[in-house]
Every structure is written in structure tokens, then in C-alpha cells.
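This is the structure I have questions about; it appears just below.
Of the protein chains in this complex, one is absent; all others appear in place.
Order of writing sets the chain letters: A and B. Residues in each chain are counted from 1.
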Amino acid sequence: MATFTIDGSEIEIVPGKNVLQTAIDNGIYVPHYCYHPGLSAPANCRMCLVEMDVGGRRSLGPSCSAMPADGMVVDTQSDVVKENQNAVMEFLLVNHPLDCPVCDQSGECELQDYSYTYGTDRSRYHEKKLVQPKKDVGRHVLLYSDRCIRCTRCIRFCDEVSGTGELGYFNRGVYNEIDVFPGARMDNRLSGNTVDICPVGALLDKSFLFKQRVWFLKSVDTICPGCSTGCNVRADYNNERIYRLAPRENPDVNEYWMCDDGRHGWGYVHADDRLLFPMLGRGEAQELALWEAALKATRAGFERVRSEYGDGAVAGIASAHLTNEEHYLFGSLFSNGLAGGPVAVHTRLSDEGDVTFKGGFTIHGDKSPNSRGARTVLEGLGLSLAEPPEIWRGIAEGRIRGLYLLGGDPLASLSDEEQTALATLDFLVVQDIRARSWTAMADVILPGAAFIEKDGTFSNFGGRVQRVRRGLAPVGDARADWEILRDVNREMGVEAAHDRIEAVMADLANAVAAFEGVDDDDGGDRGKPLVEIEAAGA
Amino acid sequence: MPEEHKIITEGFGVDGLRTIDVYRAHGGYTAIEKAFGMSQDEVIDEVRESLLAGRGGAWFPAGVKWGFMPKEPREPSYLCVNADESEPGTFKDRHLMEQNPHQMLEGTIIASYAMRVSVAYVYIRGEMFEARRIVEKAIAEARAAGFIGRDILGSGYDLEVYVHPGAGAYICGEEMGLIQSLNGNRAEPRAKPPFPAQQGVFERPTTVNNVQTLSYVPHIVNRGADWFKGIGSERFPGTFIFCVSGHVNNPGMFELETGSVTMRQIVEDFAGGVRDGRALKAVIPGGASTPPMTPDQIDIVMDPSNFLAPGGGDFQGMFGTGGIIVMDETSCMVDALLNFMVFFAHESCGQCTPCREGCPWARDIVWRIENGLGKRGDLDTLLDIAHNVGPYLCPPSRLTTICGFGGAFANPIHGFVQTFRDEFEAHVEEGRYPVKQDKSTRVPG
Partner (left out) sequence: MAIALSDETLKKCEEMITHYPQEWRKAAILPVLHLAQKEWGYISLEGLRYVANLLEIPPAHAAGVMSFYPMFHKAPVGEVVIHVCGTLSCALCGAGELTKHLKEKLKIDVGETTGDGRFTLAKVECIAACEGAPAVLINEELHRCVTREKLDELLDRSA
């Protein structure tokens, strides 16, 4: 076993992992700007210099581009190292505007943090500062070049990950400047990541600009619901509002990235057309109702249809926008209280299909976060799934007279034929988050929750089960969908002792073989592959 | 008085030497035939044994460098001729190319053969229009004569030689900067490792050699390693071209045996001494990157081994590229340093933080001092900046920047300020040093 030492600790060499990353992974922090684990390492910021001794030859060098060698001795705390860190901080600030009070990055800025730790409290710079311009470089992104420290992470991102190459490094020396080609725009669909990886306040997200001081934000780790990639994200919120989504590292799913569609796709959570209260009655007759009444009406409506037309006359359309736990409860309902009718899963597909970028990141054409999980759960419960068109045909032909329609897809659409069919139903329950043309046709509206308003799990395209977490309370009188489904189950006389989401998970893990073990913990930081996937891979 | 020993400047001035016919009449292209009669490794061994060292300023043994290249290349590999001469004070490569391009080409072809490379690029400084035209013509002549192209001299060895023009960047003279530039990138030197012999031009094994280094090769092949070793100093044998400019009566270049003459002899005897009968004030020994020497230091014998860099010698100075700049008593040292600071701030590629920010900062401070706006503490700040970009005569193990540019920028600051501290302080205290200058001052821009 090859080893080397960092600050006196003997550490095993992981082939392919540089000195910097190895140190950090072993709890020894080495400050750095240009290095990012998802990009190539140009070693240009000079912040990560450490002293390395190989075979008695000690030299100062960048830990980001140095690979550990057997017997190497690394010193991250020597006087020479500290002197350099101090010097680099001084150099980085000479032309920096020091406009922290009005900078969006303030509070999460590596220039601030490193100044605090490695810098000095005064400046010796008496010359005129070089002031670079502020630029509008793309649909989502601003570049305040005066704050830029030229680490070039953003350029490398566009070259290596998005493969779109919109950003260039212009001029020479201190006049070096990052910019787009004049007249061109950085409008690639991953552009927001450049803001995340900018260690300072140079690249800014227009939608977040001047909206919040970051220290007021609270965060929750969750999953982007924008497509079946299942990017691990952190949702930052305050005062019952989301302010931004940012990717969390997950090498098995999204590495360090997310797409702009997902990053900016949460606006519907705070839209005016959110369904706020349960409602009863169709069309103009729709009236607000209490949950108790809505649940009773749901039971009464379905029982009436079943007694009049038979058990097979009540169908369910599940939604790949809802969680595995919610599908467990929905499946349970259609295996028990509403057993007999056909069940299908609504999934939304984009026309463009999967879009894969140079670095391997993929935006999936399946715009639902849980298609795979929805089917696995429902089939695991013994239901044989119909395809949605069969249900629509059943309605049009009058075989299906009652429908439980799950929504949750903020951008769902129904064709004219489908909407016409809905109008012919004897009884329609819509559980959704936004008011749509067809919610007016519902006899009962059950207002559900957006992803940020509930707990549960999504299974991404590859079958990885990942944890969705609640940051905000559901709007108005809306409820988490799993709570609604639990209550409908209870109303229909199905045993459902699920006061907590963990209880649903535990039952799901017991009931569906593929989910065995997912309730052991939160699914871990990086989610868990479905057991069946693991088995197939073994 | 010692005399010039002309090996590679032999025949300079001969009419038409730059044409292949005259070059051949002077014994040109005989070494190539001899080399092709040897195995590649025999050629490398010969060069290694000759102790020929890189004349670009680093004095790294050329034969050893060649030996780093793959012996059985499975992919194309390359030789780059570094003809991006831009170290202030240096002009030898220009003359070597303009006056005897075939000598350099013959050396290039032999080196290429020895290293088994498939293409050699001559990276010529963009501003050297004349040299480029001459070298391009020489390549065409050599190709027509069968020394370049397919199956050279029936050896089965194929080689192409192309000229690649630069476009005004000092940093392209740095090995990695040159490689980046040739790759079609901004000439930002890449961190090593991987070294050029592993991954250079087009990410293939590459060797970069200076024009002057390659110009010796035909002579070494023809006359043998022992002959070369017998010339000049023991450790760095051969000759070296010293370029003398500035305040001397007879500026020019002189090919002298290493370790054979003192700096004083070069300045006084070869370059005719300080002009207008003035007194000597300072000598820059080898380009802008080398700290200045004072008149009491110039009895040093000019051999790299006598200087701390690169030879580890006793003299705390740098041998450099042979670009000797002579300054007489009317020269203002602050003005001279400012001149270099403007140069370095203009030429820094800007990728490494210390160099990008430190060069213009130092320039601005020196500009203030020169223009009577100096403050107390400026000199200490200036030395600190220099130290933080590159400690004095910085060994590679202490460089805070990717390439040696940082050290090249820092050395003159350390050198000028330490050696002429009184003059700098007088500028700060009195607003301006009372040297009666007869030269104007440049301002940053």
C-alpha cells in the first residue's frame, strides 16, 4: 500500500487523486481558487501551494496539479506556505473593488473567507485600481469583471463540461478579462453553474441579484423535480419563499452540476394559480371546502360509481411527479378500497429527448422526476399498469365513470380529447398543485404540495432512490400528497397508520422488494440504487 | 587580449552565406551525411559527450534533454526551434538566422533525426520578418536539395520543417509558453509535469531547443565531442555569443570561449569601452531578467559556473542569455528599472496571481518614484512584491508562479534596489535623483 504524509499524518494514496483533494478528503483543508474537482487544474491561482518533499528534494508547488508519490512528505503549514498564501491574498485584493457590502456573494465568498483566514487586515496598495466593466453575458448570468480573480473556472466549465465554449480569456497580463465574444451570449443550458463555481462575486445569477443577503437563507437538501436526471440540489429559502436552487455534489448522478431549466424551474411553487383549498362541485359551482368534507365527498363519489357501474369503473392515473411513498399509498388504495379499476402513470416527455453535454451531463427527455419509481412501486404492489391512452379510451367509451387523477406536474397539459373525455365522467377527483382548465371539471379538488413542501423519495432514470425534503410548509390549506393519500385510504377504510413519512417508507420497503433497505437511513447523501439495479449490475 | 573563437559565427559577412550553395561551399551539409551514417543514439551520445548545454539561458545539457525523448516513438513527436528571441539585450539568434540559416537548419535536421521526430517547427518571433523570410527560403532550398522531406539521403527517415510565426509575446520564449502558442492557445505556460518530452506540442513528446544550441550541432557532429569539449570551460565547454549594447563605442556580438574572458574585457576590449569617455555605472550581464553588476564586479570571468545561476557559482548574480547592456554614469537606475518594469508588466501572461498583479503594481511604484511621487516605505513594498513573486535568484523549488517569468521579473527589482538603494532613496526623499540625464523617460502605457 503506497502512502505519503501530509502534516505528519500518513495517508493512503488514491491513484488519480491529487494532493489537494486527498488532503481535503482527509480533513486537511488547503485553500484554493482555480481548482475545482469537476474541472481540469491549471494551477494558476497559486493559493494551494504547499511544500512537497520527494526523495529529499523539497519544493513549493501547487497541490492541485501534484500527484502524491510513495513516501512524499507534504507540509501545508510551513512558513513558506503561509507566506505565499498571505502574498496571494494581497495580490488578489489589489485590484479588487472591496465592495462587499453590496456584493451578492458576500457571506459565501472565498475571497472574504480566505482574507479572514490567510490574509492581512490592511492594504499596502496605493496605486490606481484597474476597474473592469460589468457585463451582461447571458440570459441568466451577469459578469462583474471588476470582482473577477481570473481563476478561469467558468471558462473551463464552458470548454469542458457544457462544451459550448462561449467564454474566452481576453487580453494579457493584468488586463486579462473574461468575456463572451462580442455580440455572443452565454446561453448554454448549464450556464448557471458558472455562477456556482465562481469563488467570488463576479458571476451572478440575475434571478437572485439583490434578492437576499445569503446569511438570511435557510437551506434544505433535496432533489430537482425538473426531469428524471434527479440532480441533487440544495434549496435556499426564507420567509416562505424559495430564492434559489443550487446543485449538490453527487458523482453518481449530477457530479457538481444542474441545468438552468431545473435551477430556474421552481417559480410555479409561488405562482398565483396554486390550489390553496380543497374544493367541491364542478365548474362555477365549485366552492371551498374543509378537508373533512372533501375526503367524505371523495369516498361518497367513488362508492356511488362503483355501486352503479361496478368496481372496474373507477380508474386511477398516477403521476410520475409524485414520490415513491405517494405511489405506495396510491397503489395501496387501488389494491384495496378502490381495487378493480385500471391504473396508469402519467409521465411527461419532451420532444427533444435526452440532451447530453460534452462532460457527460444529461438533461433527460423524461420531464418527470419519478417515472421509474412510480412504475416500480405500483407494479411491486401487484398492480398491472395500463397505459394512459387505455384509460382515456375507457372514459371516452363510457367504461370508466370515475377517475382519481394525480397531478403535481406544474407544466402538465391535457389534449382537447382528453379534456372532453373528463367532462363525461360521473365523478372526478383531481389532486394537483395548480389550477388548470381541467381542475374546473373536478367534483373534488385536493390541493397537493410542491416538491419543496414535502418529504419522500424520487427514483431517477437509473433507479437511484433519492431523498426529497421539505423546506417550506404547503401553501394555504394544501397538504403533502402522501398525507392526502393516507387520509383518502383511511376514509376508504384502508388501514394506514402513517403519521410520519418514515412509516410510509418502512412499509414501502417491506412491501416492494426493490425498495428493501431504503428506509435504513435517509437514503444517504447520494441516494441508493434500487436493489434490482444492484442485482442487475452484480 | 583574448580573441574571438568563431564557430557558429564563422563566415558571417561572407556574401551569400545564407544560400545553400555558398553554405555548402563552406562545408555545409556535410555533418548531416555523417550523422545519417550513425545510429540515432550515437548522435545523441556524441552531443551528450560534448557537454553542449542549452544556450537559451538555462544551460541544461542538450544531449541529456534529447535522451528524454522516446526511443521508439509510437506516435509523432516534435522538435521546436526556439527562435522567439526577445530577452532585452539579446540579438544573437536573429543574426544566426539571418546570416547563416542553413547552419541552424542542419542542426535542426540532425537533432530531429537523433530524436526520431517527424516534424520540426521553427518558432520565429513575429516581428522578425526578415529572419522569417530567410529561414523559409532556406527550408525550401534544403527541401529541394533533399535534406528535408521523405527518405532523406536514402536513410528512410522522413522529416518536415515548418516555420511558425509568433505575434509579439515574450512569454513564447518560455518552453511551455512556446508549446502553448504553437498549439494555437494563448501562450500561458502550463504547469509541469507533464514535461515536454512526455507531453508537449499537440500533447506529444516534444523537445524545445534554442537557435544557438542547434547551430553548434553540425560542428560537433563533424569534429567530434572531444573537439568541442576542448574549447572553453570544463563544465560549460564551447563558445558563447555575447551581445553588447547600450553605452558602448562598439556595440555588437562576439563569439567567445566560455570561461575565457572577463566582463570587463567584453565591455572594454570587444565593445570598445564606454562611449564619450564617460565612466561605467552598471552592466546588465544577460538580459532584463538578470540583476545589474557594478564596475567593481566586472572582473568576473564570464562562465556560467561562476554565477550562482545557473552554475551555483560564488557570484550572487545571474549569467543569463548573453545580452549585455552597458550603462554609463548619466544613466538613472530608477529609470532603467522602470523600463524593465514596463516591459515585464506588458509581457506577463497574467495567469498566475502573483505575476499578474505584482508586475503592474511594481511598475506603478517605480513610476511614482521616478516621477517624484515616491513615498517612504515604497522601496520595502517593492522588494516585498518582488520577493512574493520570486525570491532573489529564485530556484525553481521556490517559485510561486508556474514559469520562470516571475523570477525574471523579480531579479532586476532585487538587484537594482539593493545595489543602488541610495539612488532609489534619494529619488524618494528629494523627489528626483540629481543625475544629469540625457535620455528621456518612458511612462507606463
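Convention: a contact is a pair of C-beta atoms (placed from the backbone, for glycine too) under 8 Å apart; a residue touches a chain by one contact, two chains touch by 3 or more.
For clarity, every value in this text was computed on a predicted model and none was experimentally measured.
Engineer: Which is it among B:T9, B:T90 or B:T258 that touches the chain not included here?
Structural biologist: B:T90
Engineer: Touch as defined at the start, partner being the missing chain; which of B:G168, B:P193, B:G377 or B:P395 qualifies?
Structural biologist: The one listed residue touching the chain not shown is B:G168.
Engineer: Check each of B:E141, B:E347 or B:E423 against the chain that is not shown and name the one that touches it.
Structural biologist: Only one of B:E141, B:E347 or B:E423 touches the chain omitted from view, namely B:E347.
Engineer: Have a look at A:P101, A:P182 or A:G283 and name the one touching the chain we're not showing.
Structural biologist: Within the whole complex, the residue contacting the unshown chain is A:P182.
Engineer: Among A:E166, A:D409 or A:D432, which residue is in touch with the absent chain?
Structural biologist: A:E166
Engineer: Please output the residues of chain A touching the missing chain, sorted low to high.
Structural biologist: Within chain A, the residues that touch the unshown chain are 164-172, 179-184.
Engineer: Going by the touch rule given at the top, which residues of chain B touch the chain that is not shown?
Structural biologist: The list for chain B reads 76, 85-91, 93-94, 119, 121, 125-130, 160, 162, 164-170, 181-187, 202, 243-247, 251-253, 284, 288, 323, 325, 327, 331, 335-336, 339-340, 342-343, 346-347, 349, 439-442, 445.
Going forward, only the chains that are shown with their structure count from here on.
Engineer: Where the CA atoms of chain A average out and where those of chain B average out, how many Å apart are those spots?
Structural biologist: So the centroids are 55 Å from each other.
Engineer: Chain A touches which residues of chain B in the complex?
Structural biologist: 169, 186, 188, 190-191, 345-354, 356-361, 364-365, 368, 375, 377, 381, 384, 388, 396-402
Engineer: Could you pull out which chain A residues touch chain B in their complex?
Structural biologist: 42-47, 49, 57-60, 62, 65, 80, 83-84, 87-88, 90-92, 94-95, 124-128, 130, 149-150, 152, 169, 171-176
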